[in-house]
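All protein chains of the complex are present and in place, except for one that has been dropped.
For subunit A:
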Amino acid sequence: MAKIIVVTSGKGGVGKTTSAAAIATGLALRGQKTAVIDFDVGLRNLDLIMGCERRVVYDLVNVIQGEAGLNQALIRDKRVDNLHILPASQTRDKDALTLEGVETVLNTLNKDFDYIVCDSPAGIERGAQLAMYFADEAIVVTNPEVSSVRDSDRILGLLASKTRRAERGEDPVREHLLITRYNPNRVDSGDMLNLEDIQEILAIKLVGLIPESEAVLRASNQGIPVTHDEASDAGQAYADTVARLMDEEVPLRFHEYQKKSLLSRMFGGGRR
């Protein structure tokens, strides 16, 4: 039985795809057989972040419409053995996904995988609702910024009502807060919401805190999920997040203001 995790946020551009790629990679690196599915039909990007954009032949919509088998569409990751990517369609319109089709795909993956990570599109429309519908757990990606926090709260409302677990009256979807693009220096100067405030407003458990980091753009430029950059703060923060998802107790890092030393100020030593 696979655990189905949706990575969602409501707001766009907060780091859903980056996080889905990094977390799926982290799970696979820890020996968990993992599939990561792009639900953003029409605007797929997970393939780029995972660095497999030139190996896409078939996609999720092809599978749902019976034009290709699931094994034909799944792309095996070059770097990690246990990791597979199911890309979204770039050409079809977003109505090409059906609830029954998604259910069939997930049921098939369920037999072979330990984790299924669903990368949700932005918004609260059909695509986002399909991505979350079958989820056991949800990672709500939030930036320390008003519109992102508000949208995350909207998504929490949907998770509590528009999912299979909610409709069947089963145990609710387990919700995790993932704060991304956190800048401790700006928090310290009072210009950025701090993590306690965000947790207090959204009232869900924090699973990880990813600092704003140059490593993230560098990783997406190269198509290598940032988890592989083990020397970077963001890479380590995602590894911590994965450990917490697997119910390990890991202390929080990268949330405190670090004074730059004189030397690094002079030589412009930024965050790795």
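Details
FYI, a residue touches a chain if its C-beta (ideal position, glycine included) is under 8 Å from a C-beta of that chain, and two chains touch if they have at least 3 such contacts; residues count from 1.
One rule holds for everything that comes next: contacts and distances are computed from a predicted model.
The chain that is not shown carries the UniProt protein name "Cell division topological specificity factor", picked from "PadR family transcriptional regulator", "Cell division topological specificity factor", "3-oxoacyl-[acyl-carrier-protein] reductase" or "ATPase". Considering the full assembly, A:Met192 is the residue among A:Met192, A:Ile210, A:Val226 or A:Val242 that touches the omitted chain. Within the whole complex, the absent chain has one touching residue among A:Ala24, A:Met132, A:Val149 or A:Ile179, and that is A:Val149. The missing chain lies against subunit A, touching residues 145-146, 149-150, 153-154, 157, 160-161, 187, 189-194, 197, 201-202.
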